[in-house]
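Apart from one protein chain that is not included, each protein chain of the complex appears where it belongs.
Naming follows writing order (A and B), and every chain is counted from residue 1.
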Amino acid sequence: MREGSATYAELYADYHEFGAIALFNTAFFKESFPQVLSGVPLTLGLSLASILAGIILGLLIAAIRIKNIFFFTGVSKVFVSFSRSVPLIVILYVLCYAVPQLTSGGGGQGQSGVQISPNLIAIATFGLFAGAYLSEAFRAAYYSVDSGQKEAAISVGLSSFQTFRRIIVPQAIRSCLPNFTSVFIDVIKGTSIVYNISIFEIMGKANLVGSRGYRYIEAYSIALIIYLVICFTIYIIFKRLELHLSKKY
Amino acid sequence: MIKIENIYKRFGDHEILKGPSLSVNDGEVVAIIGPSGSGKTTLLRCINFLERADKGKLTIDDASVDFEHATKKEINQMRKQTAMVFQSYNLFKNKTAIENIMEGLIYSKKLSRNEAFKTGEKLLQRVGLGEKADAYPKQLSGGQQQRVGIARALALNPSVILLDEPTSALDPELVGEVLNTIKEMAREGQTMIVVTHEMAFAREIASRVVFMEGGVIVEEGTPEEIFENNKKERTKEFLKRITYRN
Partner (left out) sequence: MQNSAFSIHFVVNSLVTLLHYVPITLLITALSICLGLVLGLFVTIGQLVPNRVLNGLSIGFIALMRGTPMLLLLLLIYYGLPLLLQSFAIDISGWNQVVFAILALSINISAYFSETMRSAYSAISADQYEAGLSVGMSNKRIISRIIVPQATAIALPNIGNSMISIIKHSSLVYAIGITDIYQQAQTVASSTFGMRQLEVFVAVALIYWMICILVERIIAVIEGRFSYLR
């Protein structure tokens, strides 16, 4: 691991070597910005795919737990507990080795068995993570809808399905927006670890850039700015949506 | 015509309805009064199957069901003949006033969007909320919400409208407008069963008052009979407590 191996003494020596103690090299900063920026599409792409997978998984689990389907409710609870307790990087590696090793028949040196693209592994990891957290958010949102709404729907003759689709879902969506936004932002921040499996998104690019001449601080500062902009934008978008909906209901 | 015969309902160990029977003719307004826990709200909610009674028979117009063996189809059929006005209004929070009225019309009565809209407009006018058609419940006062709730029930053109303490959740100054709307409905001959605490209101619009306590009907009769010339001790006791409070 590149980062851990750079001890402070080496860093200090490097700066000292150039005569002036350059705390921050602005030229390097400006020049490397586009390079780190080039990792953004991958970050966003992975995040989007993961959150979509997470929504589907979350809905499934929430439905299972709400309807209380005999065996699967227990399985879901265990799954959610596991996914919320294990660090992302560990889940990443479990999924990374799972398919190749399980399909290798035990004979190989880890290269046999079915190989899965790193992107898929990443999406599976964050999809699982998002799915577990979103299932809780969806469940809470469903129960937060006042039971009187269902009774009124019965009274005017709406079927269960119509009630669910036209009355409960819209209200539940508004209810779960804050939680959803947090999970989404957590996924985006979570993707910062995927350079470990050779995916070069923002963090990966920052590491590459920083390793040239040990300019890690500048590189990471670039990454910081980019992440802040992305996260803040997402936050504002969803906040606006929340505000818009809460004017009505 | 609505008839409930010997209805029983138990919640766990507690038997809340102990076999009362009630008959309501077309155009009648029946007010059910009584202390909390008397079973009056449960009785009402059993009529549209929001609660499932254990035993007894329900007849609305020509159709009859047995509470114990009612099939889903029979329940839906019964529900279609009733409409409820709730204590906490229960307007669909994500729909405007007029959409609230249109929901049931479009999806249950299968009206076209246009017809539903026209009906909605008319009814909102009738309850005095014509200009509030596009308002969301959040933007309406309690009294206004309840009036929309009444319009929503009226729109379904039911054989009977069930009102569950329609003014209990309202601020005192908003109670009047709702009571007036209900009075209008009574004048126009709408069959209603109202569970209420408002004695003066019951006295004014009810053609019959039913006093319930402990899961049975203690006494029933015209407003004069119940409020002035009541025969049972328990009725006297209850009314004394109420009037003292007022």
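Some observations on this one:
Just so we're on the same page, a contact is a pair of C-beta atoms (placed from the backbone, for glycine too) under 8 Å apart; a residue touches a chain by one contact, two chains touch by 3 or more.
Nothing here was measured: the structure is a model prediction, and the numbers come from that model.
Touch, as defined at the top, links the missing chain to these shown chains in the whole complex: A. Of A:33, A:93, A:164 or A:200, it is A:93 that touches the chain left out of the display.
Which of A:81, A:117, A:160 or A:246 touches the hidden chain is settled by the complete complex: it is A:81.
Looking at A:52, A:75 or A:102, the residue that reaches the missing chain in the full complex is A:102. Although one chain is not drawn, its touching partners on subunit A can still be listed: residues 1, 3-9, 11-12, 15, 21, 23, 81-82, 84-91, 93-94, 97-98, 101-111, 113, 185, 189-190, 192-193, 203, 216-217, 220-221, 223-224, 227-228, 230-232, 235.
Methods note: only the chains that are shown with their structure count from here on.
We define each chain's centre as the mean of its Cα atoms; on that basis subunit A and subunit B are separated by 50 Å.
Put simply, subunit A touches subunit B in their complex at residues 146, 148-149, 151-159, 162, 166-167, 170-171, 174, 248-249.
Of all residues in subunit B, those touching subunit A in their complex are 48-50, 76, 79-80, 82-84, 86, 88, 90-95, 103-104, 107-109, 136-138, 152-153, 156.
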